[in-house]
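One protein chain omitted, others in place.
Note that the chains are named A and B in the order they appear, and that numbering of residues resets to 1 at the start of each chain.
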Amino acid sequence: MPAEPVYLDWNATTPLHPAVREAMLPWVGEYFGNASSLHRLGRRAKTAIEEARSRVAAAVGAHPAEVIFTSGGSEANNLFIKGVTAPQKPGIFAASAIEHPCVLEPMRQLARQGWALVEISVDGAGVINPSHWREVMEKRPALVSIMAANNETGTVQDIANLASGARSAGAWFHCDAVQAFGKIPLNFRSLGVSALTLSAHKIGGPLGAGALVLDKRMELSALIAGGGQERGLRSGTENVAAIVGFGVAAELAVARMAEEGARLLALRETIETRLTAMGATVFGYGACRLPNTAYFAFDGIDGDTLAGQLDYAGFACGSGSACSSTHAGPSHVLRAMGVSPEWARGALRVSMGLRTTEDDIKAFLAAVGNISSKLKNLSAISA
Amino acid sequence: MLKLPIYLDYSATTPVDPAVAQAMIPWLTEHFGNPASRSHAFGWEAEAAVEKAREQVAALVGADPREIIWTSGATESDNLAIKGAAHFHQEKGRHLITVKTEHKAVLDTVRELEREGFEATYLDVQKNGLINLDVFRAALRPDTTVVSVMLANNEIGVIQPIEEIGAICREKGIVFHVDAAQATGKVDINLAKLPVDLMSFSAHKTYGPKGIGALYVRRKPRARIEAQIHGGGHERGLRSGTLPTHQIVGMGEAFRLARETMADELPRIRALRDHLLAGISSIDAITVNGDMAHRIPHNLNVSFAYVEGESLMMAIKDIAVSSGSACTSASLEPSYVLRALGLDDELAHSSIRFTLGRFTTLDEVNHAVDVLRRGVGKLRDLSPLWEMAQAGIDLNTVQWAAH
Partner (left out) sequence: MTYSNKVLDHYENPRNAGSFSQDEEGVATGMVGAPACGDVMKLQIKVGKNGVIEDARFKTYGCGSAIASSSLVTEWVKGKTLDEALTIKNAQIAEELALPPVKIHCSVLAEDAIRAAVDDYRKKHGEK
């Protein structure tokens, strides 16, 4: 058992990068001004926010004026979906069935006010089903929201292609890129999306900061009204420290992406090869997936139990979706992929990041081997 | 040696108390879990920290921890409370009441609801900034569902008669929301007794970090609101989004400190504020804006006649203060709060809000008085208006050249 617990839940949240922390600390210290104040403490905060805005914009190839800071990914998704539909007469909108709840829930909320929500199906690997996609586009939806990469399976969608299809159908295209950002290249221009959602705490940045990257031509109603910060699209005193941290984290994440991606992909392959050999099923296998994410289940082993045993052995993994704190049922992502509820209940997610080492993975695989055979024996006895 | 600029803008934001920063640091280093992660200790310890902070926030305001919902700040809390309650009760009625001197976060939210078809009454205030209860009663309608009145005003610091307004709302079954962003740690708040249904809080006005706030949602009798940010169902479904542990821990610690230090801190700050007022009073032709009796001890708002606002700010650039609310001061509009007190545009423009706080010293106040005396003196020496006023000319009778 390792001395320090090994953190393998980087898709839930990431440790703050030390350079990010260093950049943030002065802003919870001596530089405490309110960015709306006209005196020098305020102006200094304002300048720092604008520098961070440029950094985040550069990380996704957008113009700084297209970046709206929010309190996180959930708020950014809500802002776009509610903000773009608010001035419209209710119509049809669509999202993939595997979207994060902070995309699906605001849409379901709007569905109560007259909007018709179409959930676009995915195949067994979690990839958008092309024939259903075409069928939905023929309905001429006003808005389509598809995530760049899924938080559970890591499955990556062909966003540029989907966005172009949505555009031809006359729809706005929103892309929740919270999990993809910093892990695969994203270029706001070449993706051709109307809006992109980003979050700081998934890329070594702090909790409490996110952004909506919004096409300049888009008109949006604000979700939070008030002092008119963020071009009137997001009122409230800016969280300067977190925004500064976000800027640095975005720059660092993109800079290390290629190298890190290759390193983590090799580790993921080790994990998946060994797990398959142990009899596990890997979800999303064969699809293009994030290099850091492996999602799997053993026949007859409950995912929560396995996660609990692993935690006890010093390995922190995710079971099901770590972002949802309400429903404990089997993952809606796996159900949409056609995975049976029994298999889905066995799901365990390993997501890696900057600090994950080869030794960590070796130790983890050894622990999984021990625990899974122990649990299998137990279930064989009880059966 | 004084450190310049002298910060007298504590109502715009406060420095993070060093003790608060210390409490936050571990959550920015080794304890980084997502409080919603249920499968490992990183998540559990973050969740425990979040719940401890919830108790600390509740303790300062006499609430049950289960009545505290985390938000990104008071602006979001105001939006959630007012839109949430108005939407929830819209079958019952669609009339809202608020006050002309509320923060933009309240006024803009109500305006947005008006665009959706709600009706709103914006109450006038008296010359001293306080609501007249008879005016309030007269504004009530059978279809009034939500009333929003702030506890302490951000610009002039006056304290509204919340208890009385709340009692009237309670009697009529109207949801009563109070923006208390400027009041925590400055006024005793006991929600166990106060007839308030929803109350907004901010951390960064009370020596906590920016980007975190809370909404109090009463359990008995239950205040009902609709969520504004949907998703993972955090905060009992009322506010989705990953909780920023370090900020929440910071707010908890800040509110704990406020509760612990209030009794000593308030008289000290009041004495400094009164010293500032005494010093400024030696300057001719000044007006203090807002009632001095019903007021937080931190605030002083003064108009300097015959001096233009922007040049006044330049003259006192070594003192960090606000001319009007920090959130609207980027525009050249005169403060709508001071306008509501009956000040004309010129006087509103030449008004300064001084807000003192935990780290303000007597030396700083003395220095500020010196700078003000010199600055106002210099600008009045340059002011043709002052020259005319001194010569006994009534400026209102002057025919000004069209410009």
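The definition used in the following text is that contacts are C-beta pairs under 8 Å (C-beta built on N, C-alpha and C of every residue); 3 or more make two chains touch, one makes a residue touch a chain.
Here the structure is a predicted model, which is why all the values come from computation and not from measurement.
**Student:** Taking the complete complex into account, which shown chains does the hidden chain touch?
**Tutor:** Within the full complex, the chain not displayed touches B.
**Student:** Quick one: which of A:25, A:38, A:120 or A:163 touches the chain that's been left out?
**Tutor:** Touching the chain that is not displayed is residue A:38.
**Student:** One chain is left out of this view; which of B:19, B:168, B:262 or B:385 touches it in the full complex?
**Tutor:** Of the candidates B:19, B:168, B:262 or B:385, B:385 is in touch with the missing chain.
**Student:** Decide which residue listed in B:21, B:46, B:286 or B:307 touches the omitted chain of the complex.
**Tutor:** For the chain that is not drawn, the touching residue is B:307.
**Student:** In the full complex, which residues of subunit B touch the absent chain?
**Tutor:** Where subunit B meets the chain not shown: residues 306-311, 313-314, 344-346, 349, 381-387, 395, 400-403.
Methods note: only the chains that are shown with their structure count from here on.
**Student:** Between subunit A and subunit B, tell me the centre distance in angstrom, where each centre is the average of that chain's C-alpha atoms.
**Tutor:** Each chain reduced to its C-alpha mean, subunit A and subunit B end up 35 Å apart.
**Student:** Note which residues of subunit B are touching subunit A in the complex, please.
**Tutor:** Subunit B reaches subunit A through residues 5, 7, 9, 12-16, 21, 24, 28-30, 32-34, 36-43, 72-76, 78-79, 103-106, 108-109, 111-112, 202, 204, 209-212, 227-234, 237, 240-247, 250, 313, 317, 320-323, 325-330.
**Student:** Which subunit A residues qualify as touching subunit B in the complex?
**Tutor:** Checking each residue of subunit A against subunit B gives 5, 7, 9, 12-16, 21, 24, 28-30, 32-34, 36-42, 71-75, 77-78, 100-103, 105-106, 108-109, 199, 201, 206-209, 221-229, 235-242, 304, 307-308, 310-311, 315-319, 321-327.
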